[in-house]
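With one protein chain removed, the remaining protein chains of the complex are shown where they sit.
Right, subunit A next:
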């Protein structure tokens, strides 16, 4: 939270006909921060991103991006930000390199500089060997890298990444993360939405959890874990199916959650609780003590039910 304020929103809302996607949110993002928007599908993350990206008009509330008003100065703001949308919209009519070059023209970058920048980015994202092929010939991971490369063509001050690694295999995800870390080190402000808690934990300085168009929690990954869950989790598996009955026998040890295949006990003394469970001779088939993660905090806040 050291840099100047680059985005601020007050009472920001977005309604599509009868559906209220975003119901009045307040936030600030400072330059150099990595700010995450977490939430289930339909929580309002993408709508928020589209308003910041000046492609969707706020229904009400106040929004400033780089000190300007997205409704009046949309084109100017868009010139200084980069957008990696949730669904790839790479140009199938163009080659990989032309995808970047055509974009440089949209930003009004001079031809020679645009070509140079396109080549730099192809190298940076390790897709230079695909430069003259069509987009359709690329793997999902490569397309994603190209989309992020395209978002950087104008040396943006802010980059919006809407689910940057959804659908990628582990190798491809790690490669994207490495590159995003490098951008962070360069001081670029990153705003990202994700479903992956490990991604948010790794990348975000600060994040908010959205639910039904509202923020339900806000803070650093560590502070959210501290606030909304215990530091450790004891996972118990049993041969028996009657987990509810078993839960009652351990519910004095901490907050107990019953899952279809196991019990979770949230605690600040995991090993201690594990030992006490063993003392009770309930015969668990396995006992695992692990540290709580952001996923535990997220599920505590938004519930486990799939909507």
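The rule we apply is simple: contacts are C-beta pairs under 8 Å (C-beta built on N, C-alpha and C of every residue); 3 or more make two chains touch, one makes a residue touch a chain; residues count from 1.
Please note the rule applied: contacts and distances are computed from a predicted model.
Of "Transport permease protein", "Lipoprotein", "Cytochrome c oxidase subunit 2" or "Extracellular solute-binding protein", only "Transport permease protein" is the UniProt protein name of the chain excluded from the display. Note on the undisplayed chain: of the listed residues A:27, A:107 or A:177, the one touching it is A:107. If you put the hidden chain back, the residue from A:62, A:93 or A:268 that touches it is A:93.
Panel shows subunit A; residues 16, 50, 53, 55-57, 74-76, 78-79, 83, 85, 87, 89-95, 98, 101-103, 105-108, 134, 154 of it touch the chain omitted from the view.
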